[in-house]
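Of the protein chains in this complex, one is absent; all others appear in place.
Moving on to chain A:
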Amino acid sequence: MNGSNTNSRDEDRRKDSSNTTLTSLNQTLRNVQGLLKGRSFPGKVMLTRRTDPLSDSSLRSPDTDRSFSNKHAGTSEWLDDSVEDDIQSKSTPSTNSTGNKSRTSTSSGEDTSKESQKSTIGARATDSARLMKFTKALSGPTVILDKLRELAWSGVPPYLRPTVWRLLLMMPSLWYKGLGMTSAVHCQQGYAPTNSDRREVVLRRKRLEYLDCVAQYYDIPDIQRTDEEITMLRQISVDCPRTVPDVTFFQQAEVQKSLERILYTWAIRHPASGYVQGINDLATPFLVVFLSEFLEGSVDDWTTLDLPPEKISDIEADCYWCLSKLLDGMQDHYTFAQPGIQRLVFKLKELVRRIDEPVSRHIEEQGLEFLQFAFRWFNCLLIREIPFHLVTRLWDTYLAEGDALPDFLVYIFASFLLTWSDKIQKLDFQEMVMFLQHLPTENWNHVELEMVLSRAYMWHTMFKSSPSHFSS
């Protein structure tokens, strides 16, 4: 933490001199850092005031693709609730963004003193407040998806994850079909009025559909498969045993078989890309989260997949549909020559050039191509680069981003890369390639990840209103 902290401060200093707009946001960032470290800090006031100068030009753009955006500038899972609400209440008058109106301001003099207390206490106190928000969002007769996304962006409490992820990934698209509602109406309203009975019906149908697919495509003799299908199945069976190999749970044959069924079924039903190495990694967060409903403790404690076959099949089905939904927005990441990834790598390079010119110049001078390190980041969505226990938290944000995820990845990865801005500038070509291939994140915890996400959010807010730097 100390390292990245000093790092970003140095960055800040550089930017301060060149860009006055950045100054205010860097101040925000510092405040966030203070809060993340659990220091008591007059963050509420600073957070709000300091972002004000920017707000008219970029923060409060009404045609924002993410209606909840401005409230998240610099907030994180562990940020105090009242801070969030305070930003909210101050920004509401000047914004016409949707979704805000339902919120009520809770800011008061009492909150201020409570807040500084809570900040020092840290995660626990914050957690209960966030929990209540989640419970409230999930308990009504209908779930407002925008609201849920907004909450999920900053992290979902582990025990609610299965429910929230299913809602974010499995329900919306099903909803259109299930009720014959037009998607236009649906999008306009921005919520999926899923009552729990209907949810169950939808889930049951989807799980049966998955079972059918497995029977039709997977549980057949090889003689009924084409050569390409055999090659694909072979590739999947080579990769399953080496999926998250550092977590012992994944070493079990049954777990690997489940993974194989999910991946092969997905691949057969998505012939434009088929199975591509790395997609195996992408299925694992779903598997872990949906299993967490039935297995005690964390994935590190799990030893056997001791569940009835129907349960396993349900879990597989949910993984399958969630994986499908996630990848629907990124199909061309895995088609021939992977143009989607190449495009995003290019955007990353441009964004880094804009944010941190010295690093950008150094990388270029050394002849390092962004593709040489960032390809895997996009291909596996950073799963390979951070400890596995942080992956589900990262995915809360991914899934909350929804359709906007591919573009937002560019910001997350820029933020991730620039965590080591100072270090990178001291390395030559070979050192840089090796450093970036094995980034020292093994001791990372939530704090470091939240930092990456907050900064990504901040840069996204700054740059999205001036996208001309991507036009070339």
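The definition used in the following text is that a residue touches a chain if its C-beta (ideal position, glycine included) is under 8 Å from a C-beta of that chain, and two chains touch if they have at least 3 such contacts; residues count from 1.
Everything that follows uses one rule, which is that contacts and distances are computed from a predicted model.
Which listed name, "Ras-related protein RABA1f", "Chromatin structure-remodeling complex protein BSH", "ribose-phosphate diphosphokinase" or "Trafficking protein particle complex subunit", is the one UniProt assigns to the chain that has been left out?
"Ras-related protein RABA1f"
Where the complex has a chain not shown, which of A:Arg242, A:Arg269, A:Arg361 or A:Lys426 is the residue touching it?
From the options A:Arg242, A:Arg269, A:Arg361 or A:Lys426, the contact with the absent chain belongs to A:Arg242.
Tell me which residue among A:Gln338, A:Thr419, A:Thr441 or A:Ser454 touches the hidden chain in the full complex.
A:Gln338
Which is it among A:Thr163, A:Gln277, A:Gln425 or A:Ser465 that touches the chain not included here?
A:Gln277
Touching the missing chain, which residues of chain A?
The missing chain touches chain A at positions 234-235, 238-239, 242-243, 245-246, 273-274, 276-278, 280, 334, 336-338, 365-369, 371-372, 375-376, 379-380, 384, 429-430, 433-434, 437.
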